[in-house]
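A single protein chain has been omitted; all remaining protein chains appear in their positions.
Right after this comes subunit A.
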């Protein structure tokens, strides 16, 4: 090995702790950067990515088997604009009931009508399915449900009492189709078994087109297919563009905070790497002098010190890339659920780019002090290494020495003034760590507050759904809502209830129809969270969400006109509610407000929300009420809250980013305190020789960062708050809602105090290890050190 190589190796090995800190810091920084960049890139086009990976269907078409043959459908795969096609698959629309289950769903309850497709496997030229739980349905009696649309889990059962033989299927898996081509899948043989004798299942065909960027292009493709098959045989078709729009709404919600965390992470990475490297070079001045006195040229010195920085940085970068990719698995897994897309992975170019940037930053940061070292005159370098630097902050030290504090503490508090640049490094690490924690904590509180607000759509402990199952030949069973109300009133344990009915009306100034939920009874206890104004409390009043206000250009206090069947009814907007359903366009009002429209709301669209008396068991109540409402036709179940996958994604990613930022900040502090402790080892020896106890030594070192930590945290918290104030509304707007003021005002005085203390904790945690080393250092050896 050359002399230069030996010097580099010795330099890396001699300062093991510093080398380790550099490896760890680079690891964390690179892992954070890989994860952040990966998420940013993935969040740019998650649907497109998944759509491409799963070869999603541009058009899903259903054909009437009575009007077209399978061969004719298959032939449509060869149309000019069709690049790939899959199918035809047999498909049936079925109305199952809930069977034995561990998902706390009432046995016998009616499930919404679902389209069941017969597919032999998850693969195919188009619409490759992603199994998210269990296994594929390959045998008789097995069914796979679409993930995210069912309350049932693998192992649960479903019955089909309307079919001959009343078959019962076991859920064996959950799968996800990027464009939701079906609600459930069974094997083709099983689908045949689910088909009534004498009837034929429909045919599903999945297409990918050469041109499908716009609605017009997809429509053109559909027209071509329609023209290729007998007239009227194309029973229906759905475009992938609808699913894309829905998925991108979730993505847009995640992007602002991922960018915020990513930027903080990258800035911290640069800061910490820079500090570590310049610290490592800066503390070796005397060694540089010795090397030069032995004949090293300035260029060799520069190369030696850049290499000493690059070796641990390279190891850290490699580890960071691995760690970043490992962390991306669950992170992108959660994001994947939020995106409703299939597997997302970190692109290899991100690993390479982040590695290259990290190493370039390390090299660039090391180069400046290394060049300085290379230029140092030999005598000066040796002298600099030996002679204590001129003391700074002596006045502050004297002043603090007069304070009525234990001397160890006042010495610690004064220390930062002796080395302002180094103190600035600690402060920067704590500032960024505190910004991350403040922003992350505020985001978590806000997001969970919003989730809590959204949960108000599930008011009451028990829900009664007047589901209308198919019975016999197309007739429907419904239960008179008045009868349901009477039964609920008579049911022991009932405290209060109201009903809702969903319908659609026209709104003056808006194209198409708009959803309306009409309430009957006192709904004030089940009111949605209000962003502004109040919940309606009489006829002619309505509350609407952000999306509606934005679409109509109206404000709280304005009056809008509802239309139906040529009739009109005016309602005054008395409040803006937190509601993202139907893109934030649902009007909520009292049923009496719609009286002028002369609407007849089908009884199957009526729901009841029931609040129970204290101590009443919701499951037992639901079972009992369900029995009282026999014959079937009504679904009674305990109300459960559904947590939005977007919220889960935000929580998980936020926690991960915050932890990483705190870890990097702590390592930044650790490195700086290690450098400082090494430089002051002789002073520690003197202190200990004079009787400073280990506890006093630890206290002195911790106090030396505590003051900075507090000041830095006090500076970082407002920035974190500002970031929260800026990012959360952007996220809300992306999700199609304003954020309630209560969910924005998350930084109460105790929370702010806790966050400032958090900065102190980051600083103290980073300094604890070197403080322990300082306390344990052998006094005699410390006194001998130069």
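Note that in this section a residue touches a chain if its C-beta (ideal position, glycine included) is under 8 Å from a C-beta of that chain, and two chains touch if they have at least 3 such contacts; residues count from 1.
By definition in this document, contacts and distances are computed from a predicted model.
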Protein name, per the UniProt record, of whichever chain is missing from view ("YibE/F family protein", "ABC transporter ATP-binding protein", "Succinate dehydrogenase hydrophobic membrane anchor subunit" or "Phosphatidylinositol alpha-mannosyltransferase") = "ABC transporter ATP-binding protein"
Return the single residue from A:689, A:722 or A:753 that touches the missing chain.
-> A:689
Any idea which of A:155, A:230, A:406 or A:538 touches the chain not displayed?
-> A:406
Could I get the residues of subunit A that touch the absent chain, sorted low to high?
-> 388, 391, 393-394, 397-398, 401, 404, 406-408, 414, 418, 682-683, 685-696, 775-776, 778-780, 783
